[in-house]
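Report on the structure given below.
The complex appears here minus one protein chain, its other protein chains still in place.
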Amino acid sequence: MNKTYDAIVIGGGVNGGAIAFNLAKRGMKVLLLEKDRLASKASGAAAGMLAAQAELDGEGAFFQLARISRGMFSNLADELKMNSGIDIELVNKGVLRLSLTDWEQQEHRRIIEVHKQNGELAELLTGEEAREREAALSCEVMGAMYLEKDGQVAAPQLTLGFLRSASALGSEIKEYVEVHSFYFSNGKITGVSTNEGDFMSANVVVTGGAWSEKLLRKTGLQLETYPVKGECFSVLAESPLLTSTIFSHSCYLVPKKGGRIIVGATVIPHTFNQQVTVEGISLLMENAKKLVPSIVQAEWEGAWTGIRPQTADGLPYLGEHPEYKGLFIATGHYRNGILLSPITGEVMADLVEGKTPSIDISAFRVDRSIKKLIQ
Amino acid sequence: MNKTYDAIVIGGGVNGGAIAFNLAKRGMKVLLLEKDRLASKASGAAAGMLAAQAELDGEGAFFQLARISRGMFSNLADELKMNSGIDIELVNKGVLRLSLTDWEQQEHRRIIEVHKQNGELAELLTGEEAREREAALSCEVMGAMYLEKDGQVAAPQLTLGFLRSASALGSEIKEYVEVHSFYFSNGKITGVSTNEGDFMSANVVVTGGAWSEKLLRKTGLQLETYPVKGECFSVLAESPLLTSTIFSHSCYLVPKKGGRIIVGATVIPHTFNQQVTVEGISLLMENAKKLVPSIVQAEWEGAWTGIRPQTADGLPYLGEHPEYKGLFIATGHYRNGILLSPITGEVMADLVEGKTPSIDISAFRVDRSIKKLIQ
Amino acid sequence: MNKTYDAIVIGGGVNGGAIAFNLAKRGMKVLLLEKDRLASKASGAAAGMLAAQAELDGEGAFFQLARISRGMFSNLADELKMNSGIDIELVNKGVLRLSLTDWEQQEHRRIIEVHKQNGELAELLTGEEAREREAALSCEVMGAMYLEKDGQVAAPQLTLGFLRSASALGSEIKEYVEVHSFYFSNGKITGVSTNEGDFMSANVVVTGGAWSEKLLRKTGLQLETYPVKGECFSVLAESPLLTSTIFSHSCYLVPKKGGRIIVGATVIPHTFNQQVTVEGISLLMENAKKLVPSIVQAEWEGAWTGIRPQTADGLPYLGEHPEYKGLFIATGHYRNGILLSPITGEVMADLVEGKTPSIDISAFRVDRSIKKLIQ
Partner (left out) sequence: MNKTYDAIVIGGGVNGGAIAFNLAKRGMKVLLLEKDRLASKASGAAAGMLAAQAELDGEGAFFQLARISRGMFSNLADELKMNSGIDIELVNKGVLRLSLTDWEQQEHRRIIEVHKQNGELAELLTGEEAREREAALSCEVMGAMYLEKDGQVAAPQLTLGFLRSASALGSEIKEYVEVHSFYFSNGKITGVSTNEGDFMSANVVVTGGAWSEKLLRKTGLQLETYPVKGECFSVLAESPLLTSTIFSHSCYLVPKKGGRIIVGATVIPHTFNQQVTVEGISLLMENAKKLVPSIVQAEWEGAWTGIRPQTADGLPYLGEHPEYKGLFIATGHYRNGILLSPITGEVMADLVEGKTPSIDISAFRVDRSIKKLIQ
């Protein structure tokens, strides 16, 4: 007899964790399956920026999703600490998006207008004002957009916080279990076949990051996603170099606790290769030195990569499989997986429960590209 | 010209950090020198128990010191988080000191009486009551003493929390700087000579753990201390095995966030050898299995050692050098370095400032053994 | 246009490496695909025993295969060193298979007879004679079978030696490339589909260890194999404890260069979970202490696992797919993957070239279990 669960979540990253945690809070008996180690892919590699305004242009459904999700972190931090003892290291000290050219400063003016029309905080700074906030910034910085509400968390801690909290609420979490295929009956999902046997459930959520597409091909669905490698490195500064997160078009610097700074990230599409290259580090170093020259004195700590799932239209997939009832999909978060995890956990739990999510997620439905092809 | 400081602290462990932090809070310009990496010796190796009542018998100056220090952690956690962003992972879920024999249960009865006379909480549990609290305990456990006020922290986080907070308050912290000798003038300390040159100060605090004795021999002082190696290992349990810290005469198990459990520690006196031996792990494993049989299913994480400074009479040294003014000593904390760090930081800062500490520390004065010799 | 190769080898372990190396030596343009890192699974985890006589009972096709393969290591060591600079650390100091009971000593007598009838060297030793050879052996050792021709290599070095030699001879080796499915045409293989696109060849060899079965299911073939986890640990002895490899029914100890000893291995069938458990280490330690008591003084180095492919009848699969021409299979080597890699490389290269291997491998044909079902 195979074990039966209220829901099975496939993927031990931040969104899998968020979904399992939300389902567990609603009283469901959840099984989460991870083919490797928990938090071992993009979620463990992320720098943890909550850059709703710095990364996104302030309009449309995607920005709304990001904005709402960003607002959920404060309560979430307490909730995960209480359930798992894990501190997600939420920092609410804003993001400084730098401009090094007139054109970028112009662009910032435009974006700030959009943000203000949407009721969001955004402040234009001159280079000097930026350096007053962050003395380490290069004199080449011409100006900045200060986004007070953006911030950052420790991505591996957030991921483990979700997962361990789900576990504390009774979820079963299995590492090294790979789903090979799905079981269906009458157009409904009934379970999964894995390298450790079969597990049955009428609700299965695929949230396997860049590996989701391969898995879903077994259901006849061809998601329009592709992997994008990102390389990062970290350094240790003796005294804290930065307070806010620094964001530019060429790289970002995220100041962590204890003088640690994460510098990211390269963008190498269409590969699952997890190697850090000399080219990647060299590029990031040169870019970071342009923004924060004194980073050269910091101690080198290490480098790593993450493989992030990007989609053809840049929007994540959040919805049900177009053919099979009970099979849900949450992937394609690209560089925003950490930021979007709280809202992803909530809306996917709504879908599993058969509830209509409180926010409109139709822009993220799974069959959107298929529809485009038809029209 | 050599740089001059209000105080120099020698040793980048938990007590060096605590002292630097307290001095920095009082407005002093502090230099902290560490011969290796910060938190790389006993402070980084400790399991982080705050076992004032579980380790100490409830009477005398040492227990008073421990009790007061334990009470300081709650505020300290907030203070260090605010200054450094570091969460020290304070857990206030008590310590269960187990008895496996009649004799131990008898001993617990006696200790509980002492604790109660001192106004401390201590509860005697039967084996069944202990297993009600902690279902993972072996049926061989005959009983337990529950010490509600004892607890635990993450020792490396506490150490870095102190150090990074000191740094945030303006202290200079240098790694890989080894003090070779001291400078004196008219019976007063004036500075130190190191592998990176000289640094001058009228106040120097030696808090080099097991390495303090060697350093102080250069001042003509022969502390009665010796190194005691302790081996530990850690495991990862899928679902949390334990809530409280488990303490017995043969080993302890400290449940950390995320399902991690630290098991410690062997006691190998008179060696600075930092190797983990098969014997040490084997012994700890067998002892831990006797207390918590299901630990066998946990995942092995790793093993390490710390070299702790023990003294001839078991009490730490907290005081001024008997011959040289301005040279202070804080060492000999043995297994209680983490627990005693808040009070150590405070009283040593008092001594450096020329204030009388609010608690009587005469039992820990540096010349106590010398005096004994004279009498 | 997809790239075309003379042969594609799937799997970056020791047998994939051996096959690629042999094909490259024969002038073929080879592509080797590994879904993770090279040598990251069982091949990198193995202790490297060449225990043809110690593990196998001396009769049948399997023993013949092992015996021939063992004899190939001496030349191979030179060949790989020359091509790749890698020393495979071949040690020809025999294996001592210990007996701790009368029954085992009796069994050894029987096996020695078989070996001698087959012209193999095998010597029966008393406990004292065994301790004369290896002074560290416990006085509980009643006797031993000394197998002079058995030996050991460094398994990760052997694996990388094959792979880097293949590379030096022009093979392309790609990490992080996972084969999703195969292309066939008219009953012949034509290529593979991967996460990095398609690669075409009329010859594909699947040598994916425990992961081969999953891959081959996509061809309609259900191999009768299952994964078997093995846990190992290693220690460092100050002065060399052992000269020969020590083998017993409960564990083995393989002395590596520089005082290092690998102790292995547990046998946990039917799991892909790569976690080391407390139970596994505890069991191996207790067993090793029984054989070599002074191992307790050695320094702990670390622990790891490998997932080995076992088959229903205990024999490896070496042959062509029963339905698709050009699709070859080499898996199921279980605990003998290192030992069998030289001969596996040779016979599989023969098959790819359409030659009849010089030794009879019909016992290992892929369709043997299917035939059994029919009869």
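Letters A, B and C mark the chains as written, and numbering starts fresh at 1 in each.
The rule is simple: a residue touches a chain if its C-beta (ideal position, glycine included) is under 8 Å from a C-beta of that chain, and two chains touch if they have at least 3 such contacts.
For clarity, every value in this text was computed on a predicted model and none was experimentally measured.
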Displayed partners of the chain not shown (whole complex): A, B, C
Candidate in contact with the missing chain, chosen from C:Pro240, C:Pro322 or C:Pro357: C:Pro240
Residue, one of A:Val114, A:Ile281 or A:Ala363, that touches the chain absent here: A:Ile281
Candidates A:Ile10, A:Ile111, A:Ala155 or A:Val235 - the one touching the absent chain: A:Val235
Residue among B:Glu128, B:Glu196 or B:Glu323 touching the omitted chain: B:Glu196
On subunit A, residues whose C-beta touches the chain left out of the figure: 235, 275-282, 285-286, 288-289, 295-300, 302-303
Chain not shown, touching residues in subunit C: 84-87, 89, 91, 160, 164, 167-168, 173, 238-240, 256-259
Sites on subunit B contacted by the missing partner chain, in the whole complex: 175-178, 180, 195-196, 214, 217, 227, 270-275
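Just so it is clear, only the chains that are shown with their structure count from here on.
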Subunit B and subunit C, separation of their C-alpha mean positions in angstrom: 48
Centroid distance [mean C-alpha coordinates] between subunit C and subunit A, Å: 41
Shared-contact residues (touching 2 or more other chains) in subunit C: 275
